[in-house]
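First the structure, which I've put down as structure tokens, then a few questions once you've had a look.
Of the protein chains in this complex, all but one are displayed in their positions.
Coming up: chain A.
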Amino acid sequence: MLRTEINELLTQTGPGTPMGDLFRRYWQPVLLAEELPENDCPPVRVKVLSERLVAFRDSSGRYGLMDEFCAHRGASLWFGRNEENGLRCPYHGWKYDVTGQAVDVPSEADNGNFCASVKLKSYPTVKLGDVLWAYLGDPDKQPPLPEWEAYTVPDGQVFTSKRLQECNWLQALEGGIDSSHVTFLHGGNLDTDPLFKGSKGNEYNKGDLKPFFEVVDYEGGLLIGARRNAEEETYYWRVTPWVLPNFTMVPPRGDHPVHGHFWVPIDDENCWAYSFDYHPTRQLTETELEAMRAGKGVHSANDAAYRPLANKDNDYLMDRDAQRRGVTYSGIEGIALQDSSLQESMGPIVDRTKERLVATDAGIIKARQKLRKAVLALQDGVDPVGNRPQDQKVRSVATVLPREQAFVDGIGEAMKAEPGKPHTSV
């Protein structure tokens, strides 16, 4: 249960909201690099944190992210002409560079002086890996560029997809923290999904349906350890990191690539799931890439607007026969859609005053508490965590440990990302 005012505090991320202020202290994924594939390509509308923006890539390869609307009459710059290092509004020819600075206003005689006084709000945007990242906050508080391991590995070792999720970001995030649903909702996929199947860990997963949980306070967020019986003297641990405010990783399985998510608010009733797979020590194989593009693992098969093909308009292609036969537990195909279908079914912003949490929801309870504390601390001038490189160099872990060993001790350095170091997986 969460009081109404706390629910609103955590779910509203628009400009001027407390949680919005927190989000604006982090670099966030705003586009896949493929959406601006070449210099002077068509601009793209972007909505993030309830701000309508337009993104473009200029003639020199620089990325711009700025107010969608022309300063002159408010026309959308999505209609703009991307030419000669600027985006030109086709209505009256006003042109802006990647910083939002007007560089040409043809109708004005004193062109240079007038231009200097016209600047659209813009945000720094960079490409790291296959994702474009933007910082929407106070320039004086801009943190270092993100150093998530997935986006520091060599080309060919990471694949990112994005998927529209039609509910508030917190519902989606909480699914990433909630380890206890995996056995049920995704149980049918462990043996069939090409990006999951074949690991010894899957056998442990299926052999112990009542895991124990340890929720460990970690400087950048939480580590949620799920413990299952392995052999007589050992436990199988799956450790999920959550880093404030919206990053989660899934513990690996065998030598499969490692996956995780950023849950990025579009507005208060929609978010993007940026889902990645990477391997810290090798290139992704063509077979793996084919599976990811086909929507396997944590990805989904989407339309051109990155909306899943199975969505609420077609009841997520619910297959009651597959549900009955246990091919899938919920009747929905694919791990990503299994999650999002249920999270969207809660409504755009779930009323958490009516929920009945149980002790195994401790990870969710603690995450909400940490988010609330971070929001309130920020109002008192305390810098948030999670936007520092040391918080971001984290890995998920799957391992087998002696029963008497604390997982935090047992995984030791395994949860620290380092270039070229193999990940710890079972």
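Going forward, contacts are C-beta pairs under 8 Å (C-beta built on N, C-alpha and C of every residue); 3 or more make two chains touch, one makes a residue touch a chain; residues count from 1.
Operating definition for what follows: contacts and distances are computed from a predicted model.
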{"item": "Chain not displayed: protein name in its UniProt record (\"Ectoine/hydroxyectoine ABC transporter permease subunit EhuD\", \"Cysteine desulfurase\", \"Ribose import ATP-binding protein RbsA\" or \"3-methyl-2-oxobutanoate hydroxymethyltransferase\")", "value": "\"3-methyl-2-oxobutanoate hydroxymethyltransferase\""}
{"item": "Touch criterion as defined above, residue of A:8, A:147, A:208 or A:319 at the omitted chain", "value": "A:319"}
{"item": "Contact residue for the chain not shown (choose from A:341, A:399 or A:424)", "value": "A:341"}
{"item": "Residue numbers in chain A that touch the chain omitted from display", "value": "1-2, 166-167, 210, 212-217, 269, 312-322, 331, 341, 344-345, 347-349, 351, 354, 356-362, 365-366, 368-369, 404, 406, 408-409"}
